[in-house]
Structure formats: C-alpha cells, structure tokens
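Here the complex is missing one protein chain, while the rest keep their positions.
Chain lettering (A, B and C) follows the sequence in which the chains are written, and residue indices restart at 1 in each chain.
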Amino acid sequence: MKRAMILLSILCVSIGLYGQNNWRRQSRVETRTINSKVLNADRDYNIFIPLSYDQEPNRKYPILYLLHGVMDTNLGWFERGRVKDVMDQLVASGEAHEMIIVTPNAGGNISEGAWNGYFDMPGWKYETFFFTELIPHIESTFRVIGNKENRAIAGLSMGGGGATVYGQKYPELFSSVYAMSALMSIPQQGAMQSQNPDDKMAILNKSVQDNCAIGFIKNSNEEQVNKLRSVNWFVDCGDDDFILDRNIEFNQAMREKGIRHEFRVRDGGHTWEYWHAALYTCLPYVSRNFKMNK
Amino acid sequence: MKRAMILLSILCVSIGLYGQNNWRRQSRVETRTINSKVLNADRDYNIFIPLSYDQEPNRKYPILYLLHGVMDTNLGWFERGRVKDVMDQLVASGEAHEMIIVTPNAGGNISEGAWNGYFDMPGWKYETFFFTELIPHIESTFRVIGNKENRAIAGLSMGGGGATVYGQKYPELFSSVYAMSALMSIPQQGAMQSQNPDDKMAILNKSVQDNCAIGFIKNSNEEQVNKLRSVNWFVDCGDDDFILDRNIEFNQAMREKGIRHEFRVRDGGHTWEYWHAALYTCLPYVSRNFKMNK
Amino acid sequence: MKRAMILLSILCVSIGLYGQNNWRRQSRVETRTINSKVLNADRDYNIFIPLSYDQEPNRKYPILYLLHGVMDTNLGWFERGRVKDVMDQLVASGEAHEMIIVTPNAGGNISEGAWNGYFDMPGWKYETFFFTELIPHIESTFRVIGNKENRAIAGLSMGGGGATVYGQKYPELFSSVYAMSALMSIPQQGAMQSQNPDDKMAILNKSVQDNCAIGFIKNSNEEQVNKLRSVNWFVDCGDDDFILDRNIEFNQAMREKGIRHEFRVRDGGHTWEYWHAALYTCLPYVSRNFKMNK
Partner (left out) sequence: MKRAMILLSILCVSIGLYGQNNWRRQSRVETRTINSKVLNADRDYNIFIPLSYDQEPNRKYPILYLLHGVMDTNLGWFERGRVKDVMDQLVASGEAHEMIIVTPNAGGNISEGAWNGYFDMPGWKYETFFFTELIPHIESTFRVIGNKENRAIAGLSMGGGGATVYGQKYPELFSSVYAMSALMSIPQQGAMQSQNPDDKMAILNKSVQDNCAIGFIKNSNEEQVNKLRSVNWFVDCGDDDFILDRNIEFNQAMREKGIRHEFRVRDGGHTWEYWHAALYTCLPYVSRNFKMNK
C-alpha cells in the first residue's frame, strides 16, 4: 500500500499541480530586470538556466536570444510557447545542448502606452539598448561562453524579423538565426498617410519598413554577402500564415545571392501552436551549430 | 500606411493578447455543469465545439471523451494540454475530423477533500455516473452521432487507465481507446497497511487495484477477447516515464492474447509536454477510426 | 536449440534474401500490360494489390494512380520509391487505408526513342489513352469502387505536373491530388528555337508548356474555380529543389483564387529520398479523403 501511495504522490507531482518540484534538481526560469540608460527605463527579461548550471560552477554555456512578437512581452515564450518544457525534453534526449535562453521584453500593450519593436526609433533606441546594454549585461552576469560560435538568435513574427535583421547587421555576433513566421517586411504604401505619425504603432511601423530584411539582402554587396554566409539561417513559416509571401520573398532573395539557408513551410498559421512546434526544430538546429570545446 | 497598420493589427490579434478573436468564426470551448444524482453533486465538464457546428445546424459529430490525471480537473486538457490549438491545426490540414471533445471532471485537490478517480468506489460511483448520466446527457444535449463507430475515449495517467478499463468493460461503446502514460495497474502490496483506509487517496488506490487493465486482459475468455478485438487500441508511453513497465506489461498481455493494438515508446517522461505532443497522434488516430456516412 | 534456430530462420526471411516470403499472406505487386488502340502500342503498368484482396472476394477498394517522372517507367515508384514497403507499414498501423495503387508507364529512355509525357501530343495521345482506355481497363479488371470519392492521383516531377493538370481538367474524377516536386510549368522562351522541333524531347516540352498548371488556375472562371474546390490539393516541394519557384507560383495562384490546399516545403532536393519520404504524408492524406461506406 505504501508503495502504491508513493506512486500516486509521484503522479500528483508529475501532473504539476503542487507547484515547483523541489524534490529534484531541475532547470529553472527566472524573471530579472535591467535598468537601461539608453531607454531610460527598466526592462524585464526571462532567463532559462539549464539543469547543470549550479552543479558545475565553472562551466560556461552557449546562449540563445529568443524574441517575442508585437504586443507581447518577455513572458510569452515561457507561458504560451512553453520553452522550458520543450528544452527539458530535448536536453534529456540529447537533441539539444544545454544552453542559456534569454527572452528580453521589447513590447507590451501599445494602447496603454508601451513601446514595441526591436529597432532604433525616435524616442526608443531598442537596438542600441540590445547591443550595448543587454548583451553585455547578460553575458557578464551569467556564465556565457560569449563568442559568435556559441550565440544564436531566434524569434517569432515581429521578433522573427528582429532576429533576422540583427543577424544581418551583426553577422560577427551570431552563429545561427532562426526566424519563425517572420515579419520580413511591411509593404510601403506611398507617402505617410497616418493621421498621427507620432503614435507608437506608426513609429513601430516605420522602423520595420526602414529595417526591411528582404531589402537588406538585395542591397548587399559581395563583401556583405560573404559575411551573411558566415551565419546559419533557418526560415520557417506556415502554409496558412498571412505573412508567407514575405518569407518566400526572403527565401528567393537569399537564393538569388547564393546564401545558403534552410527554408521550411510547415502546416499551420500565425499561431502559438506553430511556434511551440517550431522549437522542436529550432533548439536542435542552433545546438548543432554551436561549437563548444568541452 | 493604412494597409501596414492593418497588418500590424492582425499580428496583434494573432499573438492573442486581445482575447477572443470575435472577427472570424472559430471553434470554441465551453465550461458546463451537470447535476449528478448518482454522485449527489454538480460536476463540471469542458466541451470543444467544432468550427462548423453553428453553420451546419443539422450535422451530427463524432465524439471523443478525454480524461485527465489524478488531482487535475476538466480544465487541464485545455489549459495545459492545449487541445483546442492542436485540434484547430489538425482539422485545418485535414489530419483530424471535426469532432466534439468532452473533458469531464473526475478529480481535484484531494487534500481539500476532492474525490478522484474513474471507477465506482465506496461513496463515489463515478463509473456509474459516467455511463448512466454523463454520456446520455452529453449525447442528447449536443449533436452527437452517438454510436460505437463514432465514439472514442482517451486519457493520460490515471485517465489513461480509466480510458483503457472503460474500453475493456464497454467495448460495444467505443471505436478507439488511446492511452497515454496510463496507470494500467498499481502493484498490490499484501494486506492493507494504511493507517486510514477511509481517506480518499486510499480509496482511489484500491479502486485502481480493483480495476487493473492488465489483469482484465489476462482473465479474459475467448468471448471477451473477441469483443476487445472490436476496439482500436493505442498505447503510448515515454521512455523516461516511471510507469513504462506497466505499459509494457499491458502490451505483452495484449500480444499474448492476440489482440491487435498499436504500441509506441516516444521520447519523454510523465509530463504535459508528452501528452500535448501525443495529441498529434491521438486525434488523427481516432479520426481515422471514425466511420461517418457523410 | 530448435527454437533458436527458428528465430534465426525468421531473421533470415525478414532480411529478405530468400526472395518471396511465401509462408504468409502479403500484399503484392504485379506487372501487367495493356494494349492501347489510342497509342497503337502495348503499355506496362504495375499494380499494388492489398493484403485483404484475395481474402475478401466481394470487397471493392479505393484507388490511387501514381505517376513517375521523365525518362522513368512504371517500375520507378516500386523499385526506387519503395511504395510497397511504405504502404504495408502504414496500413498495418492504420495510417493508410487499404487501396489499389497503379503506376502506369508514360516514359522510358528518350534517346532510345521512347515517348514521354502525360498529355496529348502529335503522334502520342497519352491523356486520351489514360482517360478512355487505362482507367476503364483498370477499374473493370480489378475490384475498384470507381467513383470520385474513392479515386486519387499523385506524382513526382513531370508526373506531379501530370497529376495536377489531370485533376484540373477532370475534377469530377478525383478526390485528392498530391503533387511532389511538380513540374507545374516550363518557362516559355519566345518562339521555338529548337533545330528539330519534331524530336520527342521538344514535343514533350511543348506539351508541358501547353498544359501549364499555373496558367490553368489564373485563367479559371468562377465556375471552374468551384469545381477545383471539390478536389483536395496537396503541393509538396523541397527547399533545395530547382523547381521550387514554380511550386510557389502555383501556391500563390491557388491562394489568389481562394482554392483551399495544403502546401509544404520540406527539407531536400529533387531526389528519390524526398519522394520516398513524401509517401508517408501522401498515402495517409489520400486515405483520409476517401469516403468508403464499409
């Protein structure tokens, strides 16, 4: 009977209603805050700390920056994308390497006044913040290897565009870029017609147009193309996604320039189920491209 | 500009922060309550209503009963297992048929006094409730085809055991049984040794021992075996699940009796990530076994 | 010892070096010949007969026509695509229905004088043969259900284009069309410039240009579009395939007209490994779309 009761207790813990499973070592997710001088604001981020982190106090880890979509925050990837669940499973089976994963906050509810976007825009220099404050902060606060070979970036929708353009502008920083349902561009419709070009949605909109991932490739000269070739690119977009054609254009531009990359059209739309499922490809992919000297 | 703004708005809705997407027809999930005379209590259930349900007012649907694990409730499969997301995607691609899915409540927090379990036990005749009240209520309240060919049952852990034993006792009612990480048995440890055999965990424990899915097969005579052969069985358990050996025993007992069934050991443990992923096999499997005259 | 020897013998048979496994019932593949008046020639075809065919002498089956690529013959799908192996596995697990599969011969070595292609061309009216002789012959010789709901067509490369155009011209005949790495069009390069417009490669080339699957959609009126909507379409092409852009154009034209279809870009090129792997999606897909009254 006792053993049976223990079994049922394990089941209860597994179902996960008893909160944290303190009875065994686990990977964990923390919410932290960084004070940004560039943005003149506090910004939250979440960080996934792998299982072995505390057990191996001298070990350094590869890192993945994982970017959310418009109106979302640092919490989205963990709450709706369930990164920790997928990561734990893939590490257990050897499909993904242990790594640190950071989800910075580049958004929130615009109608409540939140800034959104990954690029520098009037009044909100997020890209500058990302490269001069966030990365240095993360990679000095946590045990991160900290070189191109062991740094990757990925994102969904607006964050997929952000990850792609970051990889284009800073190819010396990233080993892999994995873009999901990426906002590779927004069609430019002649002159500005917004009643209020100062509102944050219009500013975001313009920043995406100014940072068009497709135009970047088309305009790259041979030297830039060679740098782009040093990155492992993966473009992943659903067959029912309204943004599929922008990803097709990106794929075609990359082929036109002879930049090797993976391209997949899987089943689905612009949904969390698609992005959750994409993690099963993304995390092994960036893992394979890490080059650790263990 | 206007079109660009529309695009960003679509993105926002897709990210799902604006709650219900009222601007297009969708499948939906409702929480309902049934008053049970057998249990002398109200019991909640959730129901997935497919997209076409309101558009085709004369159409009847196949049905899947989906059972949760110990200490969980009717909400688990939708909140943590995300059945709706998976179902919408598989229906869109044609991999699953439109169907009604019901998650009854057979649990809750035992330490707060909740009864748990799918079998009849002293003071809580859940199995009687399920077959004499719940199924008739559901299949008369909603447009359900209502025959064996178009009725399936599935579940995880304690609910996987429940689904399996229900299929064994009522093979004339179910076309398919899909058991995930199923509690096929609990080892019997001599006489009862619990200090308090009346507590609900001990009662649940005994009810599972009395309804052992493995023993049922071993004790089946040829007539019962033939009835079991009329059901499509699928057993799915992770290689890191502590309950794997019970599922192996079940598989071996089924083979011993010559009862055809599918058996899979995939990568993973006793986790929601495993059960979520199992839906991608479960929902097409039960769909293929439905026999609709459309 | 004896049992051990039997085990080893089973292993030997399984490895398959002893030729036909006559000791148990199996599905089988036959090569047959049809004499065509239209073509004024004999044409071979291969046919996959499902396991239950001989055991259930009154049962009729759904059918899949599976088309090969240029320079290939009726043998390609079985020898290099290994349809029988995949079919046996998917039927055993319930992922595909038992069905009859026919691979007609529409090719051979052009430099040795063989005609190639699925369309009517001067001197070789293959399309006429296919619809007025082959289908009637097959569906009267074998136990085929013989209606739209239970007839599907699929193919690779030139045969993917053939399957698509057949589905476009005869939507009342096919439930599903599955196109792999399909030759959806050949770019027209002004006037004919070939030295010898009478050679069979030039004739084939012109027949594909005259039967452009993309143009067909663009030129369809509302009535034709409605007929196209009665077919289940699946377009599948590798990200390293040189013909990817033609499949993208097809996908875009279908979306433009609002014709629902599945579109996938998987990993790979214009290779047998891709087509072999495609069977794992194709055979369940056409199965799900069959509507048998069993």
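FYI, a residue touches a chain if its C-beta (ideal position, glycine included) is under 8 Å from a C-beta of that chain, and two chains touch if they have at least 3 such contacts.
Note that this is a predicted model, so its numbers are computed, not measured.
**Student:** Considering all chains of the complex, which shown ones does the missing chain contact?
**Tutor:** A, B, C
**Student:** Who touches the missing chain here, C:P50, C:G69, C:P104 or C:G155?
**Tutor:** Among C:P50, C:G69, C:P104 or C:G155, only C:G69 touches the chain that is not shown.
**Student:** So one chain is hidden, and I want to know which residue out of C:N109, C:T141 or C:S230 touches that hidden chain in the complete assembly.
**Tutor:** Considering the complete complex, C:N109 is the one touching the chain left out.
**Student:** For the full complex, which residue in B:F142, B:F263 or B:Y280 touches the chain that was left out?
**Tutor:** Only one of B:F142, B:F263 or B:Y280 touches the chain omitted from view, namely B:F263.
**Student:** Give me the chain C residues in contact with the hidden chain, please.
**Tutor:** Looking at chain C, the ones touching the missing chain are residues 1-5, 7-8, 10-12, 14-18, 69-72, 76, 80, 82, 85-86, 88-89, 92-93, 95, 109-110, 157-158, 183, 186-190, 192-194, 201-202, 204-205, 209, 240, 242, 267-274.
**Student:** Quickly run down the residues of chain A that touch the omitted chain.
**Tutor:** Listed in rising order, the touching residues are 93-95, 232, 262, 284-285, 287-289, 291, 293-294.
**Student:** Since one chain isn't shown, list which residues of chain B touch it in the complete complex.
**Tutor:** 239, 245, 248, 251-252, 262-267
Everything that follows uses one rule, which is that only the chains that are shown with their structure count from here on.
**Student:** If you average the CA atoms of chain B and of chain C, how far apart do the two points sit, in angstrom?
**Tutor:** The computed centroid separation for chain B versus chain C comes out at 38 Å.
**Student:** If you average the CA atoms of chain A and of chain B, how many Å lie between those two points?
**Tutor:** Comparing mean C-alpha positions, chain B is 34 Å from chain A.
**Student:** Residue numbers in chain A touching 2 or more other chains?
**Tutor:** 267
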